[in-house]
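The structure appears below as structure tokens.
Excluded from the complex is one protein chain; the other protein chains are retained at their positions.
In this document, chain identifiers A and B correspond to the written order of the chains, with residue numbering beginning at 1 in each.
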Amino acid sequence: MPTAPVPDLIPAIPEIWVGASALALLLYGVFRGNKHTREVAWLSVLVMAVAAVLMFAVQDGRQVTFSGAFVTDDFAVFAKSLILLGSAVALIISQGYIRNEKMERFEFPILILLATLGMMMMVSANDLLALYMGVELQSLALYVLAAFKRDSLRSTESGLKYFVLGALSSGILLYGLSLIYGFSGTTNFETLAALYSGPAAESPSIGLIIGLVFLIAGLAFKVSAVPFHMWTPDVYEGTATPVTAFLALAPKVAAMALFARVMVAPFIGLLDDWQDVIIVISMASMVFGAFAAIRQTNIKRLMAYSSIGHMGFALVGLAAGTEKGLQGVLIYLSIYLVMNIGAFAAILTMRVKGTMVESIDDLAGLSRTSPMMALGIAIFMFSLAGIPPLAGFFGKFYVFIAAVEADLMVLAIVGVLASVVGAFYYVRIVKIMYFDEPAEPFERPIGREMSAILTGSGILTLLFFIYPAPLVGWAQTAAAALVP
Amino acid sequence: MASLWQGYALPGIIILLQILAVMLPVMISVAFLVYFERKTLAAMTLRRGPNVVGPFGVLQSFADFIKVFFKETIIPTGANKVVFLAAPILTFVLAMIAWAVIPFSEKLVVADINVGVLYLFAISSLGVYGVVMAGWASNSRYAFLGALRSAAQMVSYEVSIGFVIVTVLLVAGSMNLNDIVEAQRTIWFAIPLLPMFVIFFISALAETNRHPFDLPEAESELVAGFQVEYSAVPFVLFFLGEYANMMLMSALTVILFLGGWLPPFDVAPFTWLPAPFWLIGKIIVLLFVFIWVRATFPRYRYDQLMRLGWKVFLPASLLWVVLTAGVLVTFDWLPA
Partner (left out) sequence: MIVGAIAFYLFAGMIIASAVMVIAARNPVHSVLFLILSFFNASGLFVLLGAEFLAMILVIVYVGAVAVLFLFVVMMLNINFVELRQGFLQYLPIGGLVGLILLIELFFVIAAGITDPEVVALASAPIPPLSDLTNTEALGQLIYTRYVYLFQTAGMVLLVAMVGAIVLTLRQREGVRKQSIARQVARTREESIEIKTVTPGSGI
């Protein structure tokens, strides 16, 4: 009997570690019961931290393993750092909520851990099948998380809605993948890149292009870009707030990074064919995100439209299809992550007399009841609006520069206009906080972890402009790893 | 024309004869099995059992068959006619086609296929449809309850049966039934894999809906469960199917764990007897155990049944799969 060659496991050590730890924690949780949810949660955070350390320890340029299904390079490391950061922070800021709302079940951190594993697999995918499996692992965990607060009708409804639409989009994605496979005869990114770089790229078969469009549609759903955004506001509003925070953080980054990888790594030769599609969904997302958010009264719903808009901005960088553009995407995602961490941490502190509130009017007069918090939210809102010199401005700056350099003037102009419109609703929140009559004050104190995270992300957002070089440089190396 | 005869007709006729050569003995042995069961149960409960028809009542079963055969086939008004009649046929056919792969000796097998074990496993997993269809089509509460119980029960125990089979496959290194038997020349698998043997036999009881897991028909609560509306020929088919299944599961146990057609010791007095004798002998011993269990144990409660399947057998068999694989790899005993 021939002995099976053992694949090189070293590049995948972080994933293996996260997967194995998730199983171990699951056993721990089952045996210790729900009373020990807090321990499981902190252990999960520890697992993610260790995974990050492992990831940097084994990082060594571009490594491909598992018969070409798995790749780790600077791009993957960059994206995974953001994902691990987002997931860990989402888990930390959810602790208080979970305790107060009697949602203490040990599966919550474990599902987050498994979703994180799926996201790490997504950004490391080097094969259409690996891509799909990663997406499924992540999505399935997210569907369950969305319905996690099962005694709440809205949470269950949002979970169901997310599941049905998500399953449909997975089907579309899979159909696209199968078409691509059918027309190219391979699922491997490198082979695809070789196949569609030379003369074959001049006249790709129509079937492949259709497959690519299906693929883009499926992924656009995952990043909630218009016109595949319908689930976002409902799911964000209905589900438990920490889950909303989680949904807005890591999965967005992961899906966007995956989007960038799958468009650029195998199909950069077909840039002319897919660029227009990306431009259209990018413009639509930016414009729709800006206009639809104006009338919102619920802060979670508002954040949903905001995230649709932000994904539109990130797609601008991808539409450029250049190294500069990808660098812009990565910078944008990093800054988006930090701003949203702050914003959602703030939303999670909105408790009045033992219940969560999520209306924008509840923020009224916050500057008088808790000035520091109001200042923090104001920073995040200004940054989300993209007002210089806050971090959010630089995110937009880099993607627009890339778009202009790639001769996409119209896209850049639409983007700037959309961010002007978008600024209106962000600034409205600041106005409500500073100039309206105070509403019921929020419960204080908010806890040490919360204040630490709020302060940290606030400072990062505020002072990013002083020393942006490390992030910009790192993003450049990461982007260079992807573009041949 | 000659090629047609040589190529198709002749093999076809041979196959037909082979099928008959297996099916008829199986059906006749069902008759004797029923007699055997009644006599054994009678002996265990200090009664006489059938003793009127023929010498020692041997022909009792045949008399019963003839009686039931000539009764009127009653189809309930609310019943779904097609499904109602298809169910017993399905049960009967499944119980018969499974015998195609049972090796009675090294050469004596109708179809010596590569994946014999999987074939048997697949056929036995289909058995549930006969029960479910019968229960649903009868349009009767009792029958429906029986069908529901049966569906859950058979699916549950199939899982652990599957793992037991995997263990045997690991040790034997083949899915061909003859190869599995050959692999037991040195030692019957029942000895090194004793816990799996026990699990398999108990699961076989559940899979055939036999006591103490006869909840689908549970006379005292469900009258006769899924069979309650059946009479005459369809009932006979069910009856034949169930007993043939019992023999089949015994045969499978013998092949997987008790050395199939191999004699217990590979020395002179034992090797004189032909191989089929040993297989049939071992099957009869196991059938006796089936009946013995029936006479001894009270029926399980439904939650106990589920608990045993999912919380005891499944983890235990899973553990044994891993353990067996580990031992085989560690000591380099993997079959070539």
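We adopt the following convention: a contact is a pair of C-beta atoms (placed from the backbone, for glycine too) under 8 Å apart; a residue touches a chain by one contact, two chains touch by 3 or more.
The model shown is predicted, which means the values in this text are computed figures rather than measured ones.
Considering the whole complex, the residue from A:A130, A:L249, A:A292 or A:A475 that touches the absent chain is A:A130.
Within the whole complex, the absent chain has one touching residue among A:G182, A:P371, A:P388 or A:P441, and that is A:G182.
Residue B:E158 is the one among B:E37, B:E158 or B:D214 that touches the chain missing from this view.
From the set A:L84, A:M119 or A:A147, the residue in touch with the chain omitted from the display is A:A147, counting the whole complex.
Although one chain is not drawn, the whole complex shows that of A:A52, A:A76, A:L111 or A:A478 it is A:L111 that touches it.
For chain A, the residues in touch with the chain missing from this view are 2, 4-5, 7, 12, 19, 23, 26, 66-67, 69-70, 105, 107, 110-111, 114, 117-118, 121, 129-130, 133-134, 136-137, 140-141, 143-144, 147-148, 150, 159, 175, 179, 182-186, 191, 195, 200, 205-207, 210.
Within the complete assembly, residues 8, 80, 83, 113-115, 118-119, 121-122, 125-126, 128-129, 132-133, 136, 144, 147-148, 151-152, 154-155, 158, 162, 175, 303-304 of chain B touch the chain that is not shown.
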